[in-house]
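Here the complex is missing a single protein chain, while all its other protein chains stay put.
Labels run A, B and C following the written order; every chain starts at residue 1.
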Amino acid sequence: MGPNLFINYGEAVAMLLFGIGFGNLLLQSNLIKKIIGLNIMDTAVYLFLAEKGYIAGRVAPIVSDGVQDMEAYINPIPSGLVLTGIVVSVSVSALMLALTIRLYRRYHTLDLDEISRQLKKEGL
Amino acid sequence: MTIFQSILLGFLVVCAISVSFSRNLLNSILIYMSYSLIMSILWVCLESPDLAITEAAVGAGVTSILFFATLKKIQAIRIESEKAETTAAKNNDAAAQGRQESEAKDRKAEPAHE
Amino acid sequence: MSRRKPNEEYDKTMAGRFFGWLSGSKDPYLGQVEMQAQEEKVLPSETIIERMREAQMRRDKVYDPEANTLARLFHKIYTASAVFFCIALVGVLLVTVSYLPPSGNPDNPVNNVVSERYIEDGLQETGALNIVSGMILTYRAFDTFGETNVLFIATCCVMILLMVDDAILKKQEAMSDRRFEPKNDAILQGTALVLTPIIFIFGIYIILNGHLSPGGGFSGGAIMGAGLILYTSAFGFHKTQRFFDEHIYKIAKITALCMYGLIGTYFYVTGANGIENHIPLGIPGHILSSGIILPINFCVGLEVACTMYAFYALFRRGGL
Partner (left out) sequence: MDFVQNFPCFSVILCLFAGILSSGLKDKAAMRVNTCLLGIVTLLSGATLLYTLQTGQSFVYVMGKFPAPWGNEIRAGVLEALTALFFCVIMLLSLLGGRHKLLEEVESGKTYLYYVLTDLLLSSLLALVYTNDMFTAYVFVEINTISACGLIMIRQNGRTIEAAVRYMIMSLLGSGLLLLGLCMLYDLTGHLLMSNMKESVARLAATGQYEIPLIVAIVLISVGICIKSALFPFHAWLPDAYGYSTVSSAAILSSLVSKGYIFLLIKIIYRVIGFDIYGDTRIIDVLFAFGLMGMIFGSLSAIKENDVRRMIAYSSVAQIGYIYMGFGMGTEAGMTASVFHILSHAATKSLLFIAAIGLTDVSGGSRKFIELTGAGYRNKWAGAAFTVGSLSMVGMPLFSGFISKLLFAQAAVQNHVKMLPALIVLGVSTILNAIYFMKTVIRIYTPVGYSAYPSITFVKMRVYAVTLVAFILLNVILGISSQPVVDMIRQGLAMFS
């Protein structure tokens, strides 16, 4: 173990959330819960990034009172990346939900294992 | 501020775990909504208001609405009286007949509560 | 086909034989090679039915979790290994975090020349008070264009999945009369009547002030989209269609994306070729300032609002 685990507690929680989301995506057989797990996983990464951009004692990167000093503001790059990422994750989850609706219409269940069992039973 | 952030982080973990173990889909989506809101508060604490606005509008708002619309489409949101029957039907899920019956019921009931 | 030889002669040439073979006039193996076609074995229909039933029973047995212990065992092993993998992943990541540079420290490697220039020269170079907006829309403009296209392509995919043909939709609606319409809920409609304009104005405010205060195209667009969704769920699709139908949706989407693309391309190409672009930066702090950021924010906002509403409409009704 390195020295910084308790200083980096925010990142540690982000990693924990990433693990939970990953597990949900891998283990839950219910599709809706899989999608929630996916969202949790994504937001965990964004939390990690936001924590990395934060600098103690500085304010959000919006120029006020003409102060343009590096010492005054936090790092703007992670915020920009997360902004991009949030939009990507909402479009991915909308697509997954649409797929879920179609799958439900066809097989009348949300359980992915059940669906593949039905498919195999049909002998396709 | 640190204590406040720690409490929020704790909430996040609790929400994430309870999403995984909640039985009702509607509950898990509500929990996910609160997860998103907590996340956006946390981002305000981390001095990123841009993210907080976007997450509150997109993550907690539109994504959750899409989840609800999906639940409505797949008939997971039911009116209370029907709930008991359908959970009973769910329990013996292997019996395909019962499932079909409940579906037929859902279809009949659908225009009424849509 | 122009050919000088008569047909019989042509058939004997190499070319004639080759093209004859190609078009399947004769099977070269039959009769000339000692190779006979297999006789077709005809099974009585009872046997076929019997076999099919047996195959079905076998499949049921193999794929039924209650009957097949092997499948159950495999499932258990899979679950156990997945749980183990997740726990191991979290462990590894936690160890990694413990070695990462300490959080909140100004001397971390992330706080280098890159963020320095964004903060110290951002206002002069982009004209935006909000450094994050300035960064994603000018310094890293290509990323953001890609991201807008992610939204666009997601709408296309959802359309493929859920779009119902217009005629079928009309018929469905005629049959089950007010299927997608709300039940004229007084509270909902009253609230929506008050809230929708406020939400819209707030969304427009956020878009227009994207370069001055937190927010920008994405958040403002999402808020406007939410307003549209609220209006639709309170008053129904018919009322929304009076001002926002599929045609207008398409026009708005294509105009927004094309505008963004054109402005972006102008910016990239002039920048890369060292040509001066004639977009004024304006006075920092004014609404009409900061060069390409304001129009791009506007385009992004329009696109995001359209997309969010389109997702909702496609999910609920299968059409816009």
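One rule holds in what follows: a residue touches a chain if its C-beta (ideal position, glycine included) is under 8 Å from a C-beta of that chain, and two chains touch if they have at least 3 such contacts.
The model shown is predicted, which means the values in this text are computed figures rather than measured ones.
Looking at the complete complex, one finds that the omitted chain is in touch with A, C.
Touch with the chain omitted from the figure is made, among A:32, A:49 or A:74, by A:49. The chain omitted from view is touched by exactly one of C:129, C:199, C:257 or C:300, namely C:257.
By the touch criterion stated above, the residues of chain A touching the omitted chain are 2, 18, 21-22, 25-26, 31, 34, 38, 41-42, 45, 48-49, 52, 77, 81, 84-85, 88, 91-92, 95-96, 99-100, 102-103, 106-107, 112, 115-116, 119, 124. Contact residues of chain C toward the unshown chain are 21-24, 27, 29-30, 35-38, 92-93, 95-96, 99-101, 108-114, 117-118, 125, 138-143, 145-147, 149-150, 152-154, 156-157, 159-161, 163, 165, 250-251, 253-254, 257-258, 261, 264-265, 267-274, 277.
FYI, only the chains that are shown with their structure count from here on.
Separating the centre of chain A from that of chain C, both taken as means of CA atoms, is a distance of 17 Å. Multi-chain contact residues of chain C (touching two or more other chains): 130, 132, 214, 216, 218, 311, 315. Taken residue by residue, chain B touches two or more other chains at 48-50, 54, 58, 62, 66, 69-70, 73, whereas all remaining positions touch fewer. Chain contact summary for the complex, chain A toward chain C: residues 1-5, 7-12, 15-16, 18-19, 22-23, 26-27, 51-56, 58, 60-64, 68-73, 75-80, 83-84, 86-88, 91-92, 94-95, 97-99, 101-102, 113, 117, 120-121, 123. Those residues of chain B that touch chain C in the complex are listed here as 48-50, 52-54, 57-58, 61-62, 65-66, 69-70, 72-73, 94, 111, 114. Chain C makes touch with chain B in their complex at residues 66, 130, 132-133, 176, 179-180, 206, 214-216, 218-219, 222-223, 225-226, 229, 308, 311-312, 315-316.
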